[in-house]
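Omission of a single protein chain aside, the complex is shown with its protein chains in their original locations.
So, chain A:
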Amino acid sequence: MSTPTLPVRTALPWVAACRWDRLTPERGIAVLLPDGGQVAVFRTHDDVLYAVGNIDPFSGAAVISRGIVGDRAGEPTVASPMLKQVFSLRTGHCLDDGAVRLPTYAVRVRDGVIDVSTQPDEATT
């Protein structure tokens, strides 16, 4: 297992998602936040973790974690399983609709456990 590179962040409240090895490469999981919100966490083929909001903005359904992971011109992406709009995993931006964006969340691995921030990155809300 290679350790993903993660941005350094401090003073964020974290919630433990699951063990790192539970997450299949190029597949996602959903994580329930204490306030009832939901985050979709993905592991790409190069073992980088990404976390974005789990609610599909186009359908309102909590399904982003079940989308297909891939890339568009090298940008890591997930396609909503509902109507197939594609989102950047890095920025949350919908690549098919510039006006739509998923919130992104900090994610880290500590002692083999994936942690997700309980608060989205500010710029993405």
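Going forward, a residue touches a chain if its C-beta (ideal position, glycine included) is under 8 Å from a C-beta of that chain, and two chains touch if they have at least 3 such contacts; residues count from 1.
In this text, contacts and distances are computed from a predicted model.
Participant: For the chain not present in this complex, what protein name does its UniProt entry give, out of "Urea ABC transporter, permease protein UrtB", "Cytochrome c assembly protein domain-containing protein", "YtkA-like domain-containing protein" or "assimilatory sulfite reductase (ferredoxin)"?
Facilitator: Options "Urea ABC transporter, permease protein UrtB", "Cytochrome c assembly protein domain-containing protein", "YtkA-like domain-containing protein" or "assimilatory sulfite reductase (ferredoxin)" narrow down to "assimilatory sulfite reductase (ferredoxin)" for the missing chain.
Participant: Which is it among A:Leu49, A:Val86 or A:Val109 that touches the chain not included here?
Facilitator: Missing-chain contact among the listed residues: A:Val86.
Participant: Suppose we count only contacts with the excluded chain; which residues of chain A make the list?
Facilitator: Against the missing chain, chain A presents residues 15-18, 22-27, 29-33, 35-39, 41, 44-45, 53-55, 57-63, 66-74, 76-77, 79, 81-86, 93-100, 102-103, 114, 119-120, 125.
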